[in-house]
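Let me give you the structure first, and then I'll get to my questions.
Every protein chain of the complex appears in place save one, which is left out.
Moving on to chain A:
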Amino acid sequence: MPLTPFTLQKIISDLALEEAQQQSSTPSQTTTSASSPISLFHRRTNANSGGAGSGTRFGSGIGWGARDRVTVETVEAWENNIYVGTSDGHLIHYVLEDQTSSENPIPKSYLIDKQKLGFGRKLVEHSTLSFYALPEMTPLPVSAFPHIKGVTCFTHDLAKEGQTETDGSVKLCVLKKRTVHEFSLLENLVECSQSIPLPHGGIVCCQYGSSLCIADSTHNYRLIDLDCKRMIDLMSPQERSSIYGSGTFKPIVTVIEKGEFLLNTTIGQFMSSAGEPVRGVLQWTSFPRAIGVEYPYVVALLRNNTIEIHNVIDQNLVQTVQLAPAEARTISQGPGIKVWVSALLERLRWENGFSYKDDDNEDSHDFEGENERALSSRKSDDASKEDSKNLPSTPEISQLDFLATVPTRIIIAARDSILALAPSPLILQVDSLLDANRIEEGLAYADEAVSRLTDNVHRKRMQHELNYIYQKSGFILIGETLFDIARDSLDRGHTDPRVVIGLFPDLKRLVDKDCSLHVYAGVKVILDRLGSIDDVVFKSLIKNYEPHIKPNVQSSPATQGLRKQLLAHANEMLQKYLTKDRENRKSSKGPLSELDRNILKAVDNALVQLYTTSDSKEPLISLLKDENECSLEDCEHILSNYGKYYALSLLYQSKKQYAKTLKIWQQMMNNEKPDPDFKDGLKQMADLLTQTDDSDLVWEYASWIISKDQILGAQICIRPNLRKPLIVEPNKVIEALGSVGYEGLTMYLEHLVLQRKSEEESHHTKLLLLYIGEILRELEKDEDKSKLIKLTKEFQYISKNSSMTYISFLSNRPSDDGISHARLKAIMFMQQQSTRYEGKAILEKLLESKQDLYPELAIIYGKLNEHEKSLHILVDQLKDYRGAEAFCLYAGRMIGINRKTSELLSPAKLKRQTADNQRILEDKRLIGLRKALFLKLLKVYLGMKNGDDSVDQIVDLLNKQASYFDIVEVLRLLPEVWSIEMLSEFLIRSLRQSYHDYRESQILKGLLRGENMMVNSELYKAYDEVGPIVITSNLPCASCNKIITDSMVLRQPNKDIIHLHHKNNESGSSNRADVPVEAE
């Protein structure tokens, strides 16, 4: 079936042409607003009284029809205004009302506004172009808009249809006998912007961009480039008479699309703006009187009163419309008026999507008697439909308005009526195919239309039409149980998923009835016919198998099975459809609208039910895991009924009902509600709990998890974001963790102490005790009970040849040495990370362990200020001489820290002590402490039994740390027997040091003295300049006006003499501005 792209609609009938002459100057009642002041409009000249070939744009009817009878000669439309030019020189102005009802296919209601314009008289003067304001055709003042005389034809730039130039003007191209003029039409004047000589003139013209296509009366077509002012010949005259018979011909030039003209001779030749013939040719059965273009169609009004419509793309004739004899005069192409197509309304009207099959909610869907019930329910349905035909609300009315009106650009002037050639809606043509069950053909047309869909005035409505077609096809296909193809159609028709869900009796309750749901009326008819999906399946079985299956379709096991299968297919279709719709809706950018939310809610709920019943685990889980619109009430029930506890818990989680989620998880872990999908339960609980801020809830489950997995338990209680407070009271956690082991506790305490910098001593102590416990455990683990001793030996061996301390020795141990690492951790903590632990408790623990943890002990003793003990341990037990030195250097706090770390640490420390003074004090205190400690160390060395070793160490110590030793004291301590050579280096250094100090102080003294001299000299100079101040016995004080009696005076810079005590008062009480009053 070929589609007819256009429908002829009468928009004005029975034009009162004759009356126009009598009813002159009726006051205008037009109500349409003139939105644009631009009076760009085509002149309608009327050449009735002998225009003598002065080309008029619409003058193709000249000399036609009865001369004694007034006829329509031309028509133009602007918005919903229609202007009709008559053969007696009148212009009739009609305003089309927007239609809101469509009882009659020919709209009746108009505001008719007839005006007798002084048209005839003005335009009888040949070929004059005058300007009028739309919509009422008010003549514009001739002073600003002078008439343009000698005009043969004119055009505006069709590329700028509906637009203006950047300066707000509209360009008008006017042809005169020998010239082309470009006029700029501004709001308040018209001016000629350019003139080009044109040798041959022209009687028709058409402009697109800079290309102007013209033709003269002898059908010489020429193309002019207005920018570079060049012209080429396109086509030359030919002998026309032999083709279509004699008669006057008028050349026609139209624009097809950008840069393409259609020139009309005996054939229609498409011509590019470069002057190349393109595309092909059009052929008409008769010579066209007028041509209109509604891309991709060319509408030609022929002289034999037919309209032939060609498709531009393949140049085939697609439609022919026969008009009454001698009726049509001309075609006009306007920016588009709205024409009401009632058939559209019948189909695209929105109806409430809920009313169908509402009453069989309670139906049990057993097989018996389904048929009768389906029939009866449909009857009651019809009744309910009548009831539900409520008055449409306001947005629906505007929707109707929009959908049922077709913008029409092509208007045909008939003898006494105006016709519109409206693009006939695809829907009307395809709908009949669908009704005849020729779905595939219908869909093919729709597909083709989709591919043709261009951005124009029709697009939005077309989209509705296409939606309608696809939706209707989809539902019809569902009726034929062709679910897969149906799904595709529904998808392409953007079918509201709620409508599809509504087909499924066990799901329809999920559609929220409070939110509006619209269905095209034509689609609703199908929906009502379908009933529910059960009806569909049942009917299909009856249709296919009824007479053949024994005993009958209802009870045969074969059809029972088939029925089940079909229903499963239907469910699968729904599932796929909803999944896809959901994806689309979710992926669209921007926030969800209320409607989207409502739809998603229905979709998500339905999907949960579908996934659950079809046991599709993964999609179910992933749906619930992400953000979803499921409603608790609807999904809770089904999920727990089907034992999908994990899914249920995720549902709760997505709804932020964490208590319920956790409860279920706990139950699942305790095997009270087993669900095999639930894996890594504790981990999931922990993940959830770490994100929760409800401290009671966290503690409830954290304490439970701690009993299962202390590490996870600890992790829950740890909040990595240090700016946020801990959610559970630490001591509670410590207690719980402490009761189950040490790993979790260690982790938790480390978090408290190291990251959160806890100031509680107990935390530090506990952590350190845990570290020590770890060392002890490691020691116990090791079979070699003398491991520590071996380590010490090894260290002593290595340290002989290197300046290694015991700690750096430990830190260089291979990573599989658990003991050393545990020890290093404890030592680092004791030395660097914490100062708050209780030394005594630790000391007890260490002594209790009966292990030779010497460095640890040394640190603790240092902490307890028992430095001698520390040094003894370091020197006697460990022989860690470097460590001992470091211990002294760092005033008992650190033994053997690497130089690098100490360097790194010290500036940080310095920074903290911002005040310089304090730092100096600290330094002094440190130096004092160092001196004392080095002395102690020296004494320890001297007390050592191993002579050789100690001598070396003493000499080494003295040599290295000479500056900390008081030479007198050292000499007193050293054994008398020691030779001077041994100590020479130390002695020389010490002497040099003291001599250096002495010299330095001398220099300093000298410098200070010099400085003093300079100040004195300044002072003398000042005195000299000021001269003596004489105080007489009756000199009053400038401040208190009392006589100055004693010598305690002050002279201000302004030379006022005041009592000295005023100055003191002043500086004490007044502001700083007064302070610089100082005696010179």
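One rule holds for everything that comes next: a contact is a pair of C-beta atoms (placed from the backbone, for glycine too) under 8 Å apart; a residue touches a chain by one contact, two chains touch by 3 or more; residues count from 1.
As a convention for this text, contacts and distances are computed from a predicted model.
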item: UniProt protein name of the chain not shown, from "DNA repair protein rhp7 treble clef domain-containing protein", "ER membrane protein complex subunit 3", "tRNA (guanine(10)-N(2))-methyltransferase" or "8681_t:CDS:1"; value: "8681_t:CDS:1"
item: Identified contact with the non-displayed chain, of A:128, A:184 or A:266; value: A:266
item: Residue of A:172, A:234 or A:689 touching the missing chain in the full complex; value: A:234
item: Residue of A:174, A:198 or A:718 in touch with the missing chain, whole complex considered; value: A:198
item: Residue of A:211, A:405 or A:628 touching the missing chain in the full complex; value: A:211
item: Sites on chain A contacted by the missing partner chain, in the whole complex; value: 178, 196-200, 210-211, 223-225, 227-239, 242-243, 259-260, 265-267, 269, 272-281, 283, 315
